[in-house]
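Contents: one structure, followed by commentary.
Shown here: the complex without one of its protein chains, the others still in place.
Coming up: chain A.
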């Protein structure tokens, strides 16, 4: 019964739109944070810790400002969808930008 309620509780196109908006937020912020990490010259574990810190800050901001504190209204899996699912994708973007900026500032003459 609970599963059936789930089917009728969420309007699929809006959920998809929310997911896309969240993904865009994460892509843009990961580019900003990656640039910062590269320019600051963070390497190794510092870089990943910086990413995790920024992830916490951004997720908190999304949860309070965009989701108005109730993520289960906007996404099917609630907080997990906001905090857990996009991590890998964002991490890959972050690594790309971090490597790029670090190389531009420190490796090239």
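One rule holds in what follows: a contact is a pair of C-beta atoms (placed from the backbone, for glycine too) under 8 Å apart; a residue touches a chain by one contact, two chains touch by 3 or more; residues count from 1.
One rule holds for everything that comes next: contacts and distances are computed from a predicted model.
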Choices "ER membrane protein complex subunit 3", "Immediate early response 3-interacting protein 1", "Small ribosomal subunit protein mS29" or "Transmembrane and coiled-coil domains 6" - which one is the UniProt name of the chain not shown: "ER membrane protein complex subunit 3"
Residues in chain A touching the chain absent from view: 4, 16, 19-20, 23-24, 26-28, 30, 37-38, 42-45, 47-48, 89-90, 92-100, 102-104, 106-109
